[in-house]
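As you look at this complex, bear in mind that one protein chain is not there, while each of the others sits in place.
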């Protein structure tokens, strides 16, 4: 089995909070990540697809296609945006990296399957010290 | 001459804009970096001091002292903050990386000189592709 | 399933040897890593926990808690120490990166389970070219 | 289970093409990677072996042995070479990173098994944005 | 003085040789870098411009402009190309990283000066171990 990973990057602002909690409770649970004036990150996104290479081309998927799907579905809605306020697929979700990985999986799985490609992992690096990966049925 | 560099990191939100311009003009000049809902970065800060090592210790400066000064003067006011709204030493300045480097220099020069240390360079990495350095009399 | 990884770092001295072998045999088997005067590394530690995010917070575990447990149990005993002479959980073990990964797993598994968290992987980078990972039941 | 990974590097030229297609069709399918005058990469290779550490040495495999096998079988034939024209184990294969990972697996599996070592993964980084991994029975 | 650095990347094939030397002499002087079948690299290019930020925008130069000039003048002619055969500004020059840095300086200096910007340094990383920088009047 071949696993092919494409890295893309986006910069965004966010804030950890629940709107049914007041600022005090948000601060107690989420600490400085709950700052009402926002903070932000350079996120790195690693999308892994898996399967057998096409014998005709030796490729699992054309990287240009993979990159285009990730950009259209995920990077364009996220890059230089406010994750809490402006990203349709994060509406109603707490802006944690965990939830972001799940939402990105949901955005990518169908358009990749439409091209005959299996999504295997979505990994996000929020900083050089923190990484979140979402894998199904592993 | 010995140059000693300490790296520190901070995450922050910002927006490129002038408040005497409307959103349309800000957008025309600054592009997506002017998003009114903010975006953010993992900034890396490289502070370089220079001089001769102390013959008694072999050190230019105790790294713990250097790190403490940078944290108190620069990282604590910036980390997980909104650069435009919350950082005293950026008040009245456009939140560009260029201006940030100059402001950080101004914050650090005096407390370092007070410990007999010469500040030589302030360098900021805003992303893996963009770096700004401020050096005086180079 | 969500996998959350926290990176922590420590610097330590060590030496590869068995005390029931003489220096000559240790040198023959372990090479320069067996230098009786020690050598050392900047180790990077990647601790991965896994499970479902808490629906109330969107988090698998509060990163501050995870970092604190790793620091108390693993980093404080290892950082700026001699792995062969000073680290309680390495007593009686050869100071290989493989054994270090297993010992760190044993130090972390119980306190994490106590917080309802499943440990999934302990990975150590000894240099930019060498990595060891310990995973159970994979 | 312990997973030990060794990183090695090589620089090589290649071109994506099928010789039963003309340049126009190669260009249409493979884009600029099909340039008839070649292009090249700094490849990073991550070879992962797995098993239980030897209780006598605490090591899964002596890193010097692992590195020597990788260098003899894989790096020497690839480094500073043209993958399409000069690398015996790539003869008759399209020079994709996917095929390269499979061919390197085939080169390493037997000599490692001969030393009692199980090969678990071959991963190649072609650029900072593109990675291919080959794992069997995963 | 502010120094702003933009990183861009390109992949290319090359070969170290003089056509007035035979292969044997080229091999003796340049070693494996002289392979007649080419080899290649992922090059990283760091272009540094310097000056005073524009007080109206806080920027030394609009990064989009800087990136566009570098791409048009340098990256497009080099990326996925053969440096010896296909790059106009390397015609007649030995394809060393030193000569590449000088040629890129010559390509960029005039169009940057045309926008009122001073070029200060051109730095190329050919591998993680080798870097070449060209600076004038330093």
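Letters A, B, C, D and E mark the chains in the order given here, with residues in each chain numbered from 1 onward.
The rule is simple: a contact is a pair of C-beta atoms (placed from the backbone, for glycine too) under 8 Å apart; a residue touches a chain by one contact, two chains touch by 3 or more.
None of the values given here were measured: they were computed from a predicted structure.
If the full complex is used, which shown chains touch the chain that is missing here?
When the entire complex is considered, the left-out chain reaches B, C, E.
Could you tell which one of E:1, E:75 or E:132 touches the chain left off the display?
The missing chain is touched by E:132.
In the whole complex, what residues of subunit C lie against the chain that is missing from view?
9, 11-14, 32-33, 35, 37-42, 79-82, 85-86, 127-128
Residue-wise, where is subunit B in contact with the chain that is not depicted?
Touching the chain left out of view, subunit B contributes residues 1-8, 46, 53, 56-60, 62-64.
Where does subunit E touch the missing chain, residue by residue?
Touching the chain left out of view, subunit E contributes residues 16, 18, 29-31, 93-96, 98-99, 101-102, 128-136, 138.
We adopt the following convention: only the chains that are shown with their structure count from here on.
Among all chains, whose Cα centre is located farthest from the one for subunit E?
With centres defined by C-alpha atoms, farthest from subunit E sits C.
Going by more than half of the contact pairs matching by residue number, which of A-B, D-E or B-E reproduces the interface of C-D?
More than half of the contact pairs of C-D reappear in B-E.
Compute the distance, rounded to whole Å, between the mean C-alpha positions of subunit B and subunit C.
Computed from C-alpha means, the inter-chain centre distance equals 34 Å.
Enumerate the residues of subunit D that touch no fewer than two other chains.
Expected reply: 128.
Please list, in label order, each pair of chains that touches.
Pairwise, the chains that meet the contact rule are A-B, A-C, A-D, B-E, C-D, D-E.
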